[in-house]
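Only one structure is covered here, and it is reproduced in the block below.
Note that one protein chain of the assembly has been removed; the remaining protein chains are unaltered in position.
Up next is chain A:
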Amino acid sequence: MTPYRLPAGGLIDRRSPLAITFDGKPLTGFAGDSLASALLANGRLLVGRSFKYHRPRGILTAGAAEPNALMTIGEGGRTEANSRATMQELYAGLEARSQSRWPSLAFDIGALNGLLSPFLGAGFYYKTFMWPAPLWEKLYEPFIRKAAGLGTASDVADPDVYEKCWAHCDLLVIGAGPAGLAAALTAGRAGARVILVDEHAAAGGTLLSETARIGGRSAPDAVAQTMAELDALANVTILLRTTAFGWYDGNVFGAVERVQKHVRLPAAARPVERLWRIVAKKALLATGAEERPLVFGGNDIPGVMMAGAMRTYLNRYGVAPGRQVAIFTTNDSGYALAADLEAHGLTPVAIIDSREDAAPPYTGKARIVTGAVVSDAQGGKALSSITVLRNGQAETVKVDALAMAGGFSPIIHLACHRGGKPQWSDMQSAFLAPGDLVGLDLAGAVATTAGIAACLDEGARKAAALLDEMSINATPASFGAVEGDIVSAPARPLWTVPGVKGKAFVDFQNDVHRGDLDLAVQEGYGHVELAKRYTTNGMATDQGKLSNVNAIGLLAEARGLSPADVGTTTFRPFYTPVSFGALAGAHHGRDFQPVRRSPLHDWARRLGATFVETGLWYRSSFFPRAGETTWRESVDREVLNVRAHAGLCDVSMLGKIEICGRDAAEFLNRVYSNAFLKLPVGKARYGLMLREDGMIYDDGTTSRLSENHYVMTTTTAYAAGVMNHLEFCAQVLWPGLDVRLASSTDQWAQMAIAGPKARLILQAIVDEDLSNDAFPFLAAREVSLFGGALHGRLFRISFSGELAYELAVPAGYGESVAEVLMEAGAPHGIQPYGVEALGVLRIEKGHVTHNEINGTVTAADLGFGKMVSATKPDFIGKAMVGRPGLVDPERAQLVGVLPLDPKTSFRTGSHILARDAAATLENDQGYVTSSAYSPHVGSTIGLALVTRGAERHGEAVMIWNGIRNEFTPGRLCDPVFLDPGHEKLHV
């Protein structure tokens, strides 16, 4: 016999049939069904194959802990493997496929593994596939992965959108069962900001499966009335289909909302999943308890189900589990199922109660066998009988469904996510939440409270108490009398069922049976953490929700300990699997990271720039022209043009920091290693910033615009870092200095105008006299432009080594000014140039960037030794700059590199060897930090950090690229390849 839909009852909408397919076969369910209930209603007992032995598996639970009924749902990019049928809402057109089987669910070749099971126990892989070692990656692992494993992820891009969201509340209630609803109602009525989350589509938790009456209403009606009131409260946010998956520092909870996982075609404008980060002043965990399976032979045969789940299918979904139902229980809860079955005309074949002294509140007709166990179940793809063992006497009972009621484990996972360890209670026969929780309390079954009335009462009281801590007055909500309440005493644990002959599964998902745990103990892996790894118990998608406590109990018995001594493995987020889509949110593809656009971006684009990403900035790399077929042609032209005429380069992305205050000069004097105290107003100075350890941190120019106002430029890469560094210096190191800082990077469109014609071009728009006398090298000041129509900042500084200026104008006018300059410069041959040309120009002049300032170099290494003041009383880095290691004469120093044959080349990153030395790392003398083709030198040129480089100019060396096995004979030289006297700067 098979499960079937009852003719009436349940909370499903029988007027709304829904057509679905399972393994391609059409089935029908109703609105309100889960996929699991629909499968059962259609008589589908066999829904999957097990992970390792490919044993037939049926539906075990009705909730999040389901280990067996894992399906692949959806098609193409919407394929979702390992979906729990128990959690999947039914929708029209749902396509579900079973997993871990080939060629079909009913006939699975992998089931042959079952015949080999005596050899496939725990540790089999570790012991068997040790040699030959190379075959592990090439043969064993791929084969094992193919043979085992769960569903397969799609390699098609997911077409749907995901998003993340923050929420804040006074009280977060996790779980909308009796305790959670009472808590939410209490807090909601008190006016507190409440968020109520529940992982199911409908609130109510176990109340939806209950036959008890609350305040004269059915339990589901009481839920509906409560939800209607909560829904009407503006201060209450209800998040259904939302699983709280983790508890984090700051009382932040992670939750994932399945916004559109219950529809066939999600609306494009809304996410399919939303990741919530909920900041709660207080939180109440009302997550209930998980029913524990019983570990007897064949407990995984389709037809064996948790007793609570069976109640849910009966009462909520109107599905009978079979016609000959037996119940194996260790406590009174199993009798509630018996009563429900009888209410639907299904008298249980037997209730097998492990207690000798059972005295259940049961008046039904079922045969009760106390002091007995189900030692084994029989059947293949469906349960056919069970063996009942009592006083050593075995009896075979014909059944088609068997319920297991092994007691309850509070769902305390979230309470343990911040390092607290669960505590074993002998009295409750369960692991309880840590006792020192801050900001989080528990109510209901998760706190071992039994019975609806008690849970309602505790939820209301706990909520009121938490609100009281926040000075919010609340009156605990009341719900009236509860009729038909079932208050079960804690179950005495039954870890080892006697007389077992078949495989008694502990972890259904990982095919871990009792023998595996025994083996782990025998072989020295009895510690709970070792046993987990040795047997795989508690791994994979369900993380041992059903199996862990039983495994701990069995380990405890095998080792002669209490479960308290065995302890648990570590609880970590996530409570249930969270999709990568939800974790990534919207930040993928085009939105992976923001783009930072220069105010001259569109100007450069109109001129045909090719852009390159530098951090978040898009910088113009070069400006190809018609007829140029390689980037090098374009760059060579730009470089030659700058030195011959003039070029305009966008340098807006350089960091700019305003430094103000009466002590700004002293501040800079301490930040930089060189002197800044006496920098005159209207002048710029190159500055070197060291770290505390004496290495160079960053370089740039700082200009004094007025007595107490400076502007610092930083490298593009270090703009934010330097700003943070300066803030740290101002706020922490020297709070007594009067200095204030502001980033003004985005305020200015800044352009370098470089080349012998630069002055002529600039003078066309600058109102001040730019002659060398009036505006000499390193002059820096605000200037009037266009006859006073605009004001900007002009700096006579040069990265190219040419006569050059940097002009900053308010960003909104950047494009317009650049266009005017190009127009004014046209007669003088101006061309735009990009960062590639900029790089060539600076290497030709031996100017360093962070290629050279790589965190391991000192000022002296780069030839800036004189910029480390010997007279200043203090500056950052002073204390450490004289360490022996930093003044070692063997240190690598900046040097130029040229190929001996100009027709040959070398690459950045190549290493320097003595001319005839063997190519070994022992002979490595340094490496090329920057290189480029110089159209002026006529060959590749490079900068390198080489041992004693400064005193080895002229020495022949070998430039070695070990990765490409390239050897280029070369020569060390002065790093300044052009205009060594820097005369062009001063023309």
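Rule of thumb we're sticking to: a residue touches a chain if its C-beta (ideal position, glycine included) is under 8 Å from a C-beta of that chain, and two chains touch if they have at least 3 such contacts; residues count from 1.
We take it that contacts and distances are computed from a predicted model.
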Hidden chain of the complex, named as in its UniProt record, picked from "MoxR-like ATPase", "Sarcosine oxidase subunit gamma", "1,2-phenylacetyl-CoA epoxidase subunit A" or "Sugar ABC transporter permease": "Sarcosine oxidase subunit gamma"
Per the touch definition above, residue among A:370, A:579, A:715 or A:763 touching the missing chain: A:763
Option touching the unshown chain, where A:115, A:157 or A:789 are the choices: A:789
Omitted-chain contact residue, chosen from A:497, A:797, A:817 or A:881: A:817
Listed residues A:527, A:709, A:907 or A:948, member touching the removed chain: A:709
Residue, one of A:8, A:133, A:228 or A:269, that touches the chain absent here: A:269
For chain A, the residues touching the chain missing from this view: 163-168, 193, 267, 269-271, 277, 279, 586-587, 591, 593-599, 602, 616-617, 653, 658, 660-662, 708-709, 731, 735, 738, 740-742, 744-748, 759-760, 763-765, 769-771, 786-787, 789-791, 810-817, 820, 823-824
